[in-house]
Each structure stands twice: as structure tokens, then as C-alpha cells.
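Removed: one protein chain of the complex. Kept in place: all other protein chains.
As written, the chains take the letters A, B, C and D, and residue 1 is the first residue of each chain.
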Amino acid sequence: KVGMITTLSGGGSGLGIDIRDGFALAVKDEPNIEIISGDDQRKPDIAVQLADKMIQSDKVDIITGIVWSNLAMAVVPAVVNQGKFYLSPNAGPSLLAGKKCHKNYFNIAWQNDNLHEAAGGYASSAGFKNSFIIAPNYPAGKDALTGYKRYFKGSIENEVYTKLGQTDYAAEIAKIRASNADSVYFFLPGGMGIAFIKQFSQAQVDLPLVGPAFSFDQGILKAVGKAALGVKNTSQWSKDIENVENEKFVKDFRSAYGRLPSLYASQGYDTGKIIVSAMANASIKNTDAFREALKNAPSQGFKSTRGKFSFSSNHHPIQDIYVREVIEENGTLTNKLISPGLKDHSNVYVDQCKM
Amino acid sequence: MSLQLFIEQLLNGIQFGFMLFLMSAGLTLIFGVMGLINLAHGSFFMIGAFSASFVAGLTGNFFLAILASLILPALIGIMVEFSVIRKLYERDHLDQVLATFALILIFSEATRYIFGAFPLFLDIPNLLQGNILLPGEIVYSKYRLIIIIIGLFIALGLYFLINRTLLGIQIKAGQNDRQMIRVLGINISRLYTIVFAMGAALAGLAGALIGAIQSVEVGMGEPVLILAFVVIVIGGIGSIKGALIGALLIGVLDTMARLFLPIFFELIMETSQALSLGSSLASMSAYVLMALVLIFRPTGLFGKK
Amino acid sequence: MLTEKKFNLIIVIGIFAFSLIGYVMNEPYFITLATKIVILGIAGCALNLILGFGGMVSFGHAMFFGIGSYVAAISAFHSMNGDSIDLIFFNFNGSNQMLFNWFLAVIFSMFFALVVGSISIRTSGVYFIMITLAFAQMTYYFSIGWTKYGGEDGLSTYVRNDLFSINTMLPLNFFIICFACLCVVGFILNWIINSNFGNFLKGCKENEEKMISLGLNPYTLKLTAFVISGAITGLAGALYVDLNRFVSPTSLSWQTSGELIVLVILGGSARLFGPLVGAIVFILLEQFIGEVTENWQFWLGLILVLIVLYFPKGVSGLFIKD
Amino acid sequence: MSLLEAKKLSAFYSGSIALSEVDFLVNEGSVIALMGRNGMGKTTLIHCVCGIISEKSGLIKFNSVNIHDLIDFQIAKLGIGLVPEGRRIFLNLTVHENLLVSAKKGEWDQKKIYDLFPRLLDRKYQLGNSLSGGEQQMLSIGRALMTNPKLLILDEATEGLSPLIQKEIWNVLATLKKSGLSIIIVDKSLEKLSTLADHFYFLVKGKIAWSGKYDQLNDKLIKSHLLI
Partner (left out) sequence: MAKKKEILKLSGINKCFGNVVVAKDISLAVISNQLHALIGPNGAGKTTLIKMISGELKPDQGAITLLDRKVNHLSEIARVHQGCIRSFQVSSIIGSMTVFENILLAVKQKRNILKMLFKKFQCNSSESSFVYQTLNQLSLETMETKVASTLSHGDKRKLELAMALAMGPKILLLDEPFAGLDQAESSKLIELLKSIKKNMPILLIEHDMQAVFALADIISVLNEGEIIESGSVEKIRRSKLVQNAYLGGDL
């Protein structure tokens, strides 16, 4: 039994729905897997209560689904402390990768810093010398800019933290225009990013823009429009990664739901597949065996849609992170892989994790 | 920082202020003048943006889209007023809170049901793309200039409507003593319907105009709602002039705080802490301003006792 | 139709029975739901003291709820991590004792209620609504940026605090603890609203000018009520941390304040246990419609609208005879 | 011809009866006095006529239109002007706006009101809530006149006015009567009404205890209906 706690209503529900759909697609043919799903309304307290319910009343064995770091921070401890597994299909806060890591917590997506690190790496290799970086003022925002700086070899022109939920960036953009930066990196999830990219393009500032995949995902590109064309972004997945698993996923997803899959859908899908694969090797009732099975799944039959995939010692992915560019393809905006970015990338918190 | 940039940022602040005013214009009418606590104001903002986006997608014409953003919210406003709000004027303010809270749920979910969970696309027309050069080498967005102009017009219009027309007087009278104004032969319910629809239309217009430079998504209205309340309260409930000045104050303060607080704190503490503290404080600036105003003027800047 | 006393009794017994049923049927989630109802009910009843009886619509009560939560969580967090807070005069090591953390939560929220109240109560009506909101939003943004305790990510305490030698992790035990708190709070609030103070407060809600001419100081009356209300809300916040083993800025957000108000109005303001009834209705609706349809918010909204339109005295007004 | 006619009019406040089976007639151009002790139902009767109370039974016709089921503003539009008990001017409007708010074209315009109450002209742009009690009362009368009604209803309209102004009001009412306006007056001063009113109704506990002309009154009647 799997408990799927994700955001199905209100702002940001698109992400949750994709995760759920991707997951459902992956386990569609598994009679042994039953999904109990619940809407967390993007509220941590509701998410925890759902987790309690699923564990206590529905007696689920695994919980997954959470989109947001802050909800994960609330739910993961509650789940693993009750002896259940949590598989993260999105969100990888550093605390859970480092000090507060847990043997029953697996991350199938990325550690929060990963995409930003890749972006920093890309910026350096693209020859940018001086970046203007911007993120909202909350832990994930700070992690993001730290991650970027970790791999960016140039200097930082300016580092700006905006209000969470801010939607007007005229002042920040004016500041960018007036600066000497040669590139702009931004991490502004959701509507904030849409607003930023649109306004950035409307202001006709002539600087290259780099961001993490979140602001260029399939669901969001539609809303951003042509403003996003040509922007480079980093992602561990793209629909044009060439491997059998991915092609099948993209095809199945389109035929099942009538839309292009997103990053989140792929993560949900991988999460489902890894469970399926682990179940083939161990019984869920035997916690220790199942944990081993999960851990070894990448070498025992699990094939990720992203290609190479394995777990580091803190149960986070070791994977390639690509650089993509937004292009127009048959009238729709989508992403194209342009370079490999970081190879076999893990995370810096491995040492802090003592399981 | 150069003087030029400073002036540009000041303009940005003023521009942001006009945007805030645009968002709160509808609320000023419904809340400030009719005295109805309408939490669903943000929903009309959202509905405006969605209908504009839908029509723009269909016709490719931005001006038709704007028209839609006026008409659809107004129609829905009339429906809502008729079926729900109308029964609540005589009740406690609090019932209005609960009912309009429920309306938020209904509208958000219905919108999501119809348009899906992902943000929609709405962009400004080519005609208004790009910048113009203001005297002093200041680059300024055409579209934002238009927003300022529209904001000014709405301010003037509302001022005239409320202070210079019979309709305005009658609505104010109805706010003071509803029963009495009816006994004097005025169908206040109909007036309220009209005004409510106008308020909804203004909210919708704001949603469309601002949606074009932000993201059109479910739930986009709620932050607007709170800010709009803040603007109106700072200015003093019922005062259009107050709302405009309140909006400009917040706009400029917020922009300046965002720019200068981090810089200021960098002078006295370590950079990363300074950035974070500075922007934390900047996030609060609107609320700090409101608290300060209310401490010294418990009925807002231009509110009557 | 029942008298209010009987109705209150039925409600309280009903909640208890609900969780017992959950226990007997081995559905611990029922107990969790009941616990949540009780905790939000406590906060709602506290808000009702000033909103229903005192006419002060505080749109910032999440502030006290959140402060109560954070204080209790921080204390538990430090006790768990074994690091101490340096308070100049002494080092505070945190505590994992519920009683102590409740005490801290109550003291802190009381203090903040005193500060916020003494400023806010100078205004009235909508201005009061907004100034309380302003203070709550300030704490909200503060907590988001305060990375030491998790910022936006929130703070996990992993386990519940201890109370004597009770195993608080067992849902039923924790429910009973919260239930006892509810009973005590109910008793205190009932006493207050039937005291001279309570009636003067009701008078102030309607006609402050007159109360002044009767020799009463509305400011002190209202401030006292505000502080009491804040303190009890803080207690509810502390309990909520234990329920979730987690606290985050969400509990300080305006949505939380709004929900508390909704509970009060839904159940019936100016009734002792109106908000408790509101909590029952709201949480059960949310729960059960949520299981039936994905678009539950739509239906919830519709039901709420119908309730406002057709039950002007809230749900409890349906059952209580005046 | 009858302008207002009520038959078997009863009114209730949440079920309990406040007015029972009242028959009431106002002829065109006549002045009717409605008298009774405190709490006997005078205001209730007036509220029934104006449509403020909806819990009522019986028949009311105004200008040969059945107004029983009409709502307040519709009735008012037919030509009833009310000076309510307790003034109820719009406190958030200025004097000027209070007069304008429900004005209809006709004989009475702002100028005439200001001629009648020069004090109001002095206070033209002052807000209603800063007026003295008497000034509010004048405004309330002026506001009703500005609607140029066919039937003017005054519920204790002289309350709180100085003797001088009261006198003036009585004079104005006499003039109005001459000009053919129908008026219902609730007042406690029998003496003032004696010359003005054509017909008297005495209400006791929600019933018409006596009705007739001033000449038909005697001390005993007055004593038993108005004084005890």
C-alpha cells in the first residue's frame, strides 16, 4: 500500500497532479500496489495529519508524493519515525540529506542544490564571468544560490533575495540593467518565475538568463510564452533523453493523459518504477530487506527515465544533470537537450549523513 | 547607485503603487463605499485574468481580452450579488466574511476545474511591447506607463462617482442606514448590485492588465486581496484619494525597502545575514507602514472618525 | 431545541465518543481528527471571547497560535538537540515536558497579546482587523526568514513532549490530554462570559460610549480580554505542535487567522462552544468531502454559503433555543 | 377620497402581536393625528404603512393601490414621506447631501427648506453626526419634504425642537395642509393638534381605542386613553 500525499488543490496543484499521474502510470499494471491519495492543500500541518491517517488507519507501507520542501520537512520525520518508508518524488531539502537523513528516506528526484549546482557549472563553462543571482528569501532560495555559487567560477555581481510570492520585479530588473553583470541566474518557483521571465523579456534587458528546470517545465512554458525562448536551464530529465525507458514513458503518458509529461511526472514515474522493482526483490513486510532492495534497485532491474541512476550513501540520486534550451517545436514551446552538464553528480551532504 | 537609477527606481515604486491602486480600486468601491467585506475580491481579479487569457487565446486580440475581463466578472458579480451577497447586508459583517470566504473556494476550484491546474498564458500586445525613453535617459516600459494612465483615470472616475454623483451619495447613505434610505424610496438593493458589479469589473480589469505581466494562475487573487485591504486601510476607508496615496506610499516604500535595506544592513553586518535580514524587513514593510499609520491615525490617513 | 448548557454537554461528550469509537474500531485517525477538532476548537473559543463577545475581529490570531507553537517547538527542539539558548543570565536548555512548554507558550503569547493588543485596541472596526493582520504578517515574514529555526521549512520536533509518565505518542492518550485542556478552557471561558467582566465586555461590543458613561474603561476591558484570548490561543498552538510534531510559518499566516474566524462564525459566534461546533463541521466536511471528490473545495464552499444564508446564527444556532 | 386605507391591519414582532385589527383611514388633504401612550403601537402602525414591518396581515391601500405586499421603497415611491422617530438622518453625509439624497422634483426644493430652517443653511456642509439634536430633527423634516410626498408622516417630529421652532413647524404644517397635502402626525401635544388635525385616532395596546373629531373628545376619554 502506498500513500500519495500531494498538492491537488489551490496554487501549485499542477505539480502534484503530475506527480500523482506519473506515479499512477508507473504502477498501473501492478495488482499488488494500492494507492491511497490525499490532498495536502500545500499546508504542512494537513500533510502531517494525512501521513498519520495513512499510516495509522490505512496502514500504508510507503508514503510519497510531496512536492514542497517545507512539507517534506514536516512529513518525512513523522513517517520514518513510525517505521515507514518515504520516497521523495520531488523536494530534497539539505537537512534531510545531511544531519537528519534517515535510512527509510529515499530521494528519487534530486537534492535541492543539484540543479543549481549544475547551472553554476554551466555558467562557468559558457564563459560567464559575472552573474547577477536572484531567489526568494526562504531556505530553499538560499540553498539555491549557494548551490549556484558552489560551481560557478566567476564573480557574483549582486545577490538579491526577494519576498516570497512577489510578483512585480520592475525594481530588480532595473537593478540588473544598471549592473555590470554578464548573466542572470534566477530561482523563482511557480508564478514568481513566470512573472519574472515575462517582465525580464518585456524590459528587453540583453543578458543571458539561466534557471533551473522548474521555471521551464512543460506545464509552465505555456504560460510564459515566447519570453522563455532560448533560455538555458538545467534538469536531470528531459523528454528527449534517449533511452528506451524514457521513450516508453513519454509515449504512455501522452496516450494516457493527453498531454506532454513534465519533469514532475517523470519523477513520479521513476518513484513508482523503483517501488515496483524493489517489490520484485523483497517483500515490503520485511523492512530491512525492502530497504536493501530499494537501495539496490538501480542495479537490480530499475531503469530510470533519465538514464544512469544510482543512490549515494545518503539515499540521494547520483545522476547526470543536463543543460536544456527552450525552443519552439511545431508551434509548442519545449526543451531541447544541448549539453550534458554535470556527470554522475551526487550531493555535498553525503559526509554529514550518519545512518 | 547613480542618480539616474535612483530616479528610475522611484518611478518603479510609483508605478508599482499605481498597480496596487488598480488592484484595490474595485475593493475601494465595494468595501470602502458599500461597507461590504468582500474576501472574494481576489477571485474577481483572477476571473478577469482568466477570461482575458481565454479570449486572447481565442481571438488573439488583447483589447477584446480586456473587454472580456470587464464583462465576465461584472456578470458573475451580478449573479453572486443576487444570490448571496444581497441577503447579507443587513447581517453582521462577519457573515459576509464567511460567505465570501466560501466564494473564494468555489471560484478557485471552479476555475481550476475549467482551465486546469497550470498557469495560463497572457502577454501584452506587440503594440505596447518595449520601452520608451523618458527625459534624462530613463528607459521606461510602455505598458507600465499605460497602467499608470489607466490607474489615474480610474482614480478620477471613482472620485467623481463617489463624491459628485447622486449614486455615490445614495450608496453612502445606504451604508449608514439601509432601512432609512429604502423608506425614502430608493431601491438600494439595485444600486448595490450595480456597484458590486462595477467593483467586480474593476477587479477583473486589474486582473487582466496585471496578469499580462505576471502569471495567470489559480490563487493569484489572494495575495492581491490582502494588499488591497492594506492599501485602503492606510488611506482611510471610503476615501479614493486615500487609497491612491496609500497605494503610492506602499509602492514606493516597498521598492525602496527592497533596494536599500539589504545595502544598509551590509554596512553593519556580514553580507549573507544582511541580505536575508534586509529582505525579511522589506517583505514586512507594507505591514509596518500600515501599523504605524494606524497607531498615529487610528482611522487611516484620510479616514473620517 | 436544547438549552445551551445541554447542547454544550452533548457536543463535548460527542467528541469524546467519536474518539472512543475510533479507538474501539481501531481507526486511530478518528482520534487524530477528534484531537485536531479539540485543538482548533480551543483556539476558536479563545478567539470567540474577543470576537463574539467583545466585538473585536482579530485577523491576526494566527500570530498567537503560531507563537505558542514556535515557543513550544523551540523549547522541545533544544531539549532534543541538547544545545542550549544563551539568555545572558542563564542558559535555557529547552524542555520536553508538556506542562512546562505549555506554560512558556502561554506566557509568550500573553506577552505578545499585551503588546499587540495595547496598540491595536486604540483602533476599532475594520482598522482593528487590519492592524492585527499587520502584526501577524510581520511575525509571519519574520519566521520565514528566520533560518535558525527552519524558516519556511519549519521545525520538526520528531516526537511529542512528555506529560508525567503518559505515553503521549498513543493517539488516545494525547487526545485525552487535549480534551482535558478543552474542558478547563471551556470552564474558564464560561466563567468569564458569565462574570461581570464578560457582560461589561458585551456592553462594550455594542456601545462603548455608554460604557464609558457608566464609568468603565473599554480599553482595559478589551485589552484584558485580548490577552486572555491570546494566551489560550497560544496554548492551543502548543498543543498543535505536539499533534503534528512540527511547526511552520503556515501557522502564522493570514489563512490560519482566517480559518479561525471561519470556525467561529460557522459554529455561531457569541456562544461558548460555537467555535467548537464550527471546528467539528469544518474539519469533518473537509475530511469527508475530500474523500469523495477531488473538487472538494468547491462543494465545501457551496455548503458554507448555504449555511451562512440559511442558518444566520451558525450551526449551533440550529440546536440551541435562546 | 381616501388616500390611505387600512382594514383589519395586524402586525407582529417575531410572532407576538403588536397591532391588532386596526382600521385606519386618511382622506386626501386631511390631517390625521395618531396618539397614544408610550409603547402602544403608534410607530408600529406607521412602520406597517411604510412597509418596514413585513409580518403583518390585513389590507392596506394607498392611492387605491394595494400596498400590503409591496416593499418599503416601492411604497415610498408611490408618494409617502416619512420623518421617522429618532431622526435617522444619514450621519456620514453633509446637510446638503442629506437633502439631496432622495430629492424628487416638486414644490419643495433646497431653497425652500433653507428658508424654513435657516440654521441648516449655516450648517450646509457639516456632517450629519456633528449636528445638534434639534438641527438633526430639522434636517429629517427637510429630507422628507424634499421627496415631495403625497402623504407626509411625522413620527414625533417636534421632539427636541425648541418652542420657537416647534411653533414654526406647526405653522408650516398648517400651510401644507392648506396646500392640500395629507399628513399623519404622531405627537403628544393634544393642544397643538387640536386646530390642525381633522381626525384623531387613539391607540391603546395595539388597538384603536377611540377615533373621532376633536369636538367629540372629552376629558374622560383623554384621561382614560392618554393619561393612564
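The criterion applied here is as follows: a residue touches a chain if its C-beta (ideal position, glycine included) is under 8 Å from a C-beta of that chain, and two chains touch if they have at least 3 such contacts.
A quick note: this is a predicted structure, and the numbers were derived from the prediction, not measured.
Asks: For the chain that is not shown, enumerate the shown chains it touches in the whole assembly.
Replies: Computed over the complete complex, the missing chain touches C, D.
Asks: From the list D:51, D:134 or D:149, which touches the chain that is not on show?
Replies: Answering carefully, the residue with contact to the hidden chain is D:134.
Asks: Looking at the full complex, which residue from C:2, C:99 or C:214 touches the chain that isn't shown here?
Replies: Answering carefully, the residue with contact to the hidden chain is C:214.
Asks: Can you name the residues of chain D that touch the chain not displayed here?
Replies: 13, 36-40, 43, 85-86, 119, 123, 130-135, 137-138, 156, 159-168, 188, 226-228
Asks: For review purposes, identify every residue of chain C that touches the missing chain, sorted by number.
Replies: 192, 194-200, 202-203, 206-207, 209-217, 220-221, 224
Throughout what follows, only the chains that are shown with their structure count from here on.
Asks: Between chain pairs B-D and A-B, which one is joined by a greater number of C-beta pairs in contact?
Replies: Top pair by contacting C-beta pairs is A-B.
Asks: In whole angstrom, what separates the CA-based centres of chain A and chain D?
Replies: Whole-Å distance between the two chain centres: 74.
Asks: Could you tell me which residues belong to chain C and also touch two or more other chains?
Replies: Within chain C, residues 141, 144-145, 147, 295, 297 contact more than one other chain.
Asks: So which bits of chain A are touching at least two other chains?
Replies: Each of 9-10, 137, 142, 163-164 in chain A touches at least two other chains.
Asks: Is the chain-to-chain touch network here best called a line, a ring, a star, complete, or other?
Replies: other
Asks: Once bound in the complex, which stretches of chain B touch chain A?
Replies: Chain B reaches chain A through residues 1-2, 5, 8-9, 12-13, 15-16, 19, 108-109, 112, 116-121, 123-124, 129-131, 139, 141, 143-144, 210, 213-220, 223, 255, 258-259, 262, 271-272, 275-276, 278-280, 282-283.
Asks: Quick one: in the complex, what on chain C touches chain A?
Replies: Touching chain A from chain C are residues 27-30, 32, 36, 141, 144-145, 147, 150-154, 156, 158-159, 171, 240, 243-246, 248, 250-251, 290, 294-297.
Asks: For chain B, which residues count as touching chain C in their complex?
Replies: For chain B paired with chain C, touching residues are 31, 37, 39, 84, 87-88, 91-95, 97-99, 101-106, 108-110, 112-113, 226, 229-230, 233, 237, 276-277, 279-280, 283-284, 287-288, 290-291, 294-295, 298-300, 303.
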